[in-house]
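Every protein chain of the complex appears in place save one, which is left out.
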Amino acid sequence: MDFNVIMYIFFGIVSIAGGVILVGAKHPIRGAMGLLTTMLALAAMYAQLHAHTIAVFQVIIYAGAVMVLIVYFIMLLDIKSEDYAKPFSKFFWFGAPLLLFAVFYFIFKLSMVIKSDGAFFATLNPSLVSPNAPEAFGGIKIFSKELLTKYLFAFEFVSTLLFAAIVAVIAIVQLDWKGKSNE
Amino acid sequence: MNFDPIFLIGEFSLVALIVILTLVDAMRKPVFALLGSSAEITPDIESRNRQATWIAGIGLVIVAAVYFIFGKATSGESVSLLHDSLRAGGGVYIGKLAIIGAGILTILLSARYTMAQSIPAADYYLLLCFSLLGALTLIAAENFLMIFLSLEMMSIPIYALVGLKRYNSRVGESAIKYLLLGGLSSAFLLLGISFIYGMTGTLVVNDVLTHLSQVSQTVSSEMLLMGLGLVFIFVGLAFKVSLVPFHAWTPDVYEGAATPVTSFMSVAVKLAAFAVILKIFAGSLLFPAFDPLFSRLFAFFALLTIIYGNSVAIVQKNVKRMLAYSSIAHAGYMALALAPMGHNIEAVQAVLFYGIGYIAMNMLAFGVLVYLTYRDKYCETLEDLTGIARKYPGAAAVMSVAMFSLGGLPPAVGFVGKVQIFLQLINGKFYATAVIALLFSMVALYFYINVIVVMYMKEPEAEVANIDKKSMLPVWLTLGFSTLFILILGILPSPLMEWSLEWAKMLF
Partner (left out) sequence: MTDQYLPVLLYILIAAVTVALILILNAIFGPKAKHRKDFPSKSTPFECGSDLLEENTRRVSIRYYLIALLFVLFDLEGILLYPWAVVARSLGSIAIIEIFIFLFFLVVAFIFAYKRKALDWR
């Protein structure tokens, strides 16, 4: 197997492990670190798939800004240790095996189909990037070119979406709003 | 770049309205103070609210007029704009008018709510306009990227609108519930889109459908992965239209949100999300690899939704909660027509007909609840409605019209809509489904009629409180328009049928 493919699978496992830590950790900062692991592993996976620009964006936006946001909120909330040291609900021990069973059953079924349908997967390229991909695929130049020509409307629409998000944040906070609820 | 701005005139004028509203509010001084200000207490906030309400109301009417007049030219042939980002013109014209109309009705309902001091009116209307913008681009979206972005554009402002009165703990609960479940549904949608994109290499819906038509009928990994993608997309959108089992947020959010917001999200969001479901699935049901699976899936979920929504609505004491469960059930009726839609365009038309008619019925029902506002408290429970017919015969009469229409009795538009849906089911040979659905719409009659009984035949326990009738003039506009819409189109449904057929042709 190709070294890239091995690394891809490795980072996939790391990202899932990070997700498990995020959900399972009883300590908020540990959960946040699990999330950070997932985000960085995802960035590594994007890089393996030659989506270099997306990998950089992932690191800057998620591992940078969003993680700062999350750690900052954990700091502000300062959740007491008693609150997060609570054991899992008893439904967890019922639901988690069920979920695991469902996932493994699905993977099993899928692998059966793949086995019987080898022809289709033989047409797929074993390496991570299609040989038909253009030169410098996933680089910032080709990415920007697509974004600003083919996906121009989406690009402009995102600025309106961010505008909407800013208005939504300020509307919820209601800073200079003296009028309280009359209920 | 082949791009004619006339095709997006509605969106552009709405964006202009948003910018004007933002900048005028940013001045922090009442610019149009002349417009009926009774500046006594905190003149600043109240006049700003008044001004924002006026600008939003008049502005949206102008947007509708501009789109009605200039957009008319585009209603002939639909074109794909901006590298397959949006498909504008053609039948979408009707859909966009219906959604802008729902926005205007909502503004009329919320005028009194926002002119008081409790919330910042400018923010409220900005969020409403953003959500409208999202709905407009959502029904016109041509590729999955735009579908996702528009869906977010439509939902994010509504999360904030629901939580706008955040001093109330029930409001906070409903807002956070909607936000978390909405985020989850977006994640499902994205997962589905990435499956589809991974298998086809394209984001344009029509190209994806072309790929789907080439999938072989035998069980193969290609079919499995594409089908999985379609299922995830369906789950993501089913959250928005609140089909069982993705309905859990609906009653709490509808109850917690202010009544005008509830009315908006129960009609505009539902119609737009259904238009997307139709766009993606009406085409994919044509293909032998997916038709039996998805037809059964839709029929199953629709039946589940109808049974659950109608049975739980019976025990509700709170009218808003009852209307929430009824809105779940109505999503079920619309989803029923999805089952046979792969075979004929009339099924798609029936869904759209029902969706547009549903705007008027639900606006009317929630409008009456807004109208019966006692001392800044919305009418919410059945007790609040008890015996109002003597004191407010008009409100009781239009509420009865709404209940007739929601229950699917003639001569309301709901009757025609339901008949069309059941006809399609029978044409598509879904006999058992049709019978069960019909049975449960009989059950539903109980709680719709119960509201009428309570209003007319019971004596109020306490004296019915007085309503500030003068401030309710805009609400009456909504009530009057919706009632006329329901009754006229209930008796003469052919124009609406033609419009929805036009729209259906574009989605099919």
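In order of appearance the chains are A and B, and numbering begins at 1 in each one.
Just so it is clear, a contact is a pair of C-beta atoms (placed from the backbone, for glycine too) under 8 Å apart; a residue touches a chain by one contact, two chains touch by 3 or more.
All values reported here derive from a predicted model rather than from experimental measurement.
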Residue among A:I29, A:A96 or A:M112 touching the omitted chain
A:I29
Of the candidates B:V19, B:I62, B:A248 or B:L492, the residue in contact with the absent chain is B:V19
For chain B, residues touching the missing partner are 19, 22-23, 25-28
Spell out, residue by residue, where the missing chain touches chain A.
4, 7, 27-29, 47-48, 50, 53, 57, 60-61, 64-66, 68-69, 72-76, 78-79, 81, 85, 129, 140-141, 143-145, 147-149, 152, 155-156, 158-160, 162-163, 165-167, 169-170, 173, 175-176
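Here is the rule we use: only the chains that are shown with their structure count from here on.
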Distance-wise, how many Å sit between the C-alpha centres of chain A and chain B, to the nearest whole number?
30
In their complex, what parts of chain B are in touch with chain A?
15, 18, 22, 42, 45, 81-83, 85-86, 116-120, 123-124, 126-127, 130, 133-134, 137, 145-146, 149-150, 152-153, 156-157, 159-160, 163-168, 219-222, 224, 376-377
Per the contact definition, I'd like the list of chain A residues that touch chain B in the complex.
110, 113-114, 117, 120-121, 149-154, 157-158, 160-161, 163-165, 167-172, 174, 177-183
